[in-house]
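Removed: one protein chain of the complex. Kept in place: all other protein chains.
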Amino acid sequence: MKKKAIIAAVSAIAIALSLAACGGGSGGGSSVAKNCTNKIVVKSAPVVTVWAWYPNMAKVVDNFNNGHKDVQVCWTNVGQGGDEYNKFQTAVAAGKGAPDVVMLEADHLANYQIQGALVDISKYGGNSVKKNFSEGAWKDVSVGSAVYAAPIDGGPMAMIYRKDIFAKYGITPPTTWAEYQQDAQKVKDAGGPLFGDLGANTPAVMMALQIQKGAMPFTYDPTKPKNVGVSLDDSASKDVLDYWGGLVKDKLVGVQDQFTADYISGVVGGKYATYISAAWAPGYLSGAGVGQGTDKGQFASAPLPQWDASNPVSVNWGGSAFAVTTQATDKKLSTEVATGLYADNASLEDGWKNQVIFPLNQGVLKSDAFVNAEVAFFGGQTVNKDIYIPAENAYKGFTYSPFQVYYYAQLQAELAKVNAGSETGSEAAAAVQKSVETYAKKQGFTVS
Amino acid sequence: MTSAPAIASPRRRTPRVPLSSTQRAAQRRRAAIGWLFIAPFGVVFLLFLVAPLAYALGLSLFTKGLATGTEFAWFANYIQAFTDPSFLRGVGFVVTFSLVLIPIQMALSLGVALVLDALTSRFARFSRLVIFLPYAIPAVIGAIMWGFLYSPTFGPLGQLFGLIGQQAPFLLDADHVFGGLINVVTWQWAGYYMIIIYAALQGIDPSIYEAARIDGASSWQVALRIKVPLVSNALLLILVFALIGTLQFFTEPAVLRPISNGGITPDFTPNLYAYTTAFSYAQFNYASAISFALGIVVFICVYIFLFATRKRGSFLS
Partner (left out) sequence: MTTLSTPAVTPMRRRRTNRNIVPHLFLGVLVVYFLIPLWWMIINSSKDAAGLFGGTGAMWFAKDINFLGNLQDLFTYNGGIYLHWLGNSALYAIVGGVGSTAIAVLAGYGFAKFRFRGRNLSFALLLGSVMVPLTALVIPTFILFANLHLTDTIWAVILPSLLNPFGVYLMRVYAGDAVPDELLDAARVDGAGEFRTFAQVALPLMRPAVVTVLLLSMVATWNNYFLPLAMLSDNGLFPVTVGLGLWQSLASANNGGGHSLWSLIVIGSLVSIIPLIIAFLSLQKYWQGGLSIGSLK
């Protein structure tokens, strides 16, 4: 009995040790590359650690490592968006544990730049890739002459819709938000599905839609880091929130959180006639199983509805860049990685062909193959030429706050209340303004 | 939630007798050896509890703004916490949640334990294991599973309501999240409490109820009048640990938050609020203050509870 127990214990320990040992993998003494998701091709080269969540990142990293003898990338996916930001934020606060290069969405750069977490890569040769990007795209990652990241992709917004549902209820893509509401009502009256969805967990979409109507949520100049303008309850912001609050109240759109299994299965099942989203959305949808079954070829894209059709405004959701962190051991090599990773033709092509990125690299944006691509997810529609490139070209850039994470959390909480019917859009706008303003003052900003 | 241990009240020791000087020396030596036995735990306790706590206490006395530097602020963070609507709402929630959850959980686990104690069938033994099983399932995995089950689109509830052409309620949205979480937590922990009570019941000498049986008491009367008072110590300690665990409610709401359609906010419980404040907003100073403020609340609640049941210090020997 006793002997048996001992044997069992010993073998359990042995199994555990051997299983865990498999995880040991490459690396060794160096504190940088312990466990890479990818293979290191050139074992002798120094290694730069990267956090990123692009769906095709594995291929991108292989492309980079195969093409570089002087440096190798060790990549980890620590989670998408918020999950990664939590980890990065923690590492920044602790002063340890950050990777050398980190993937950040454009709206989060100021958040980390103000904490001194990001390196000005222009000092390490980062400007060498400036020529590949439009002035606007480069402006989004720089402050004056300082550059805090190398842009990869953008998120020009458009409206994805179900052709089958539109055909069934006899509607054409709405060009204004007024039409969007009328069409939604029409579909509902005919017993059709929801027209769209107001997920509380995508506050960045709400912000973009408010900006589309003329809102200017923040004024912030990183060269004067103590001043910030917070204007979240102006009439445009209130109008847009009230508009969506009204759609929710009339049960024209759903209140399901996005990026969840429930939402995806709703999209697959034709529960929503439209999806207000960005150029990278098709790749995310198709990877999650959308457009492969009965819904195959049923999707199409149309320009984002406007408030004033004669005066269209283009807005953006998402789109990321690679930043070098101040914790990077070799900032020059890290800059080489930040500017060179996902910048080779093979990676970019894989990215845009699968629609997981809308590239900002001008070489791709202007290439025939990209412009005239017939996208399978949209049943062969040439969405780049017709929808996304014009939207990107018309996008004028946003100004983000240095506490964007907090702002999004507040907006998300208030959106949830609007969705629950316990608050109107205007009340939500006022509440967000109040809490963000209080927070900014508490953080020592002069708020205007 | 933290797990509760099994229970006991140690037996009283015999009174001391005056000692001679050699005996006293021997006792000093033995005291030193006693410390030696405790030393490894002492080191771990100091390194992984006292040191982090002291550090956090230090952190909580400073303020740090994005646009300002770090400043010593005395108790400003605590004043802020106890006037912070997010924190107060969170405290209000966990207190209410405890008041609803704990009676349900206790009634269920005590009821099951009494029934199991009275039955010897194979099915009873099987039930005992099944009811205990969720304890062996990590809270994260439990929460992931319930998240699937609660889905209005592809969960069983949605399909059930679909049969009668109704939209199923989403048990994690703002209106239903209270009940939705009560269910998850009860499922996860009731079995564990049941087992502890059951073990205590099994420890009772059966001859105690023989007399009552002979006097004609029914099984109900035996259960309520004899068994329950005899395991009251076990019940009390479970209650205290359930109370502490529930006031620190964290894992389930944290895991279910991303799929709750906003029903679970980042400041839903004080612990979740502290976690978000630290790891999302990087306000480690204020987050530490929130944690300590919660510690104070827990201490007060437990003290009130023990005072109310007049069992103060009964589990300190």
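Here the chain labels run A and B in written order, and each chain numbers its own residues starting at 1.
Criterion: a residue touches a chain if its C-beta (ideal position, glycine included) is under 8 Å from a C-beta of that chain, and two chains touch if they have at least 3 such contacts.
This structure is a prediction, so every number in the text was calculated from the model and none was measured.
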item: Displayed chains contacting the withheld chain; value: A, B
item: Candidates B:Gly34, B:Pro85, B:Pro103 or B:Gly179 - the one touching the absent chain; value: B:Gly34
item: Residue in contact with the excluded chain [from A:Pro55, A:Pro203, A:Pro359 or A:Pro402]; value: A:Pro55
item: Full-complex contact with the absent chain, from B:Ala200, B:Leu239 or B:Ile264; value: B:Ala200
item: Candidate in contact with the missing chain, chosen from B:Leu66, B:Leu110, B:Leu239 or B:Ala254; value: B:Ala254
item: Those residues of chain B which, in the complete complex, touch the missing chain; value: 2-11, 27, 30-38, 40-42, 44-45, 47-49, 51-53, 55-56, 59, 111-112, 115-121, 123-124, 126-127, 129-142, 144-146, 148-149, 153-156, 159, 187, 191, 195-196, 199-200, 202-204, 206, 209-210, 213, 219, 230-231, 233-234, 241, 244, 248, 250-251, 254-255, 258, 270-271, 274-275, 278-279, 284, 287-288, 290-292, 294-295, 298-299, 302, 315-317
item: Residues from chain A at the interface with the omitted partner, ascending; value: 12-13, 15-23, 25, 31, 34-35, 37, 51, 53, 55-58, 76-81, 83, 87, 90-91, 93-97, 99, 259-261, 263-265, 268-269, 283-289, 293, 354, 356
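In the analysis below, only the chains that are shown with their structure count from here on.
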item: For chain A paired with chain B, centre-to-centre distance based on mean C-alpha positions, whole Å; value: 38
item: Residues of chain A that touch chain B when the two form their complex; value: 82, 85-86, 89-90, 92-93, 114-115, 199-201, 225-226, 255-257, 259-262, 265-266, 269, 271, 402-403, 405-406, 409, 412-413, 415-417, 419-420, 422, 442-445
item: Residue ranges of chain B in contact with chain A within the complex; value: 65-68, 148, 151-154, 173-175, 258-263, 265-267, 276, 278-282, 284
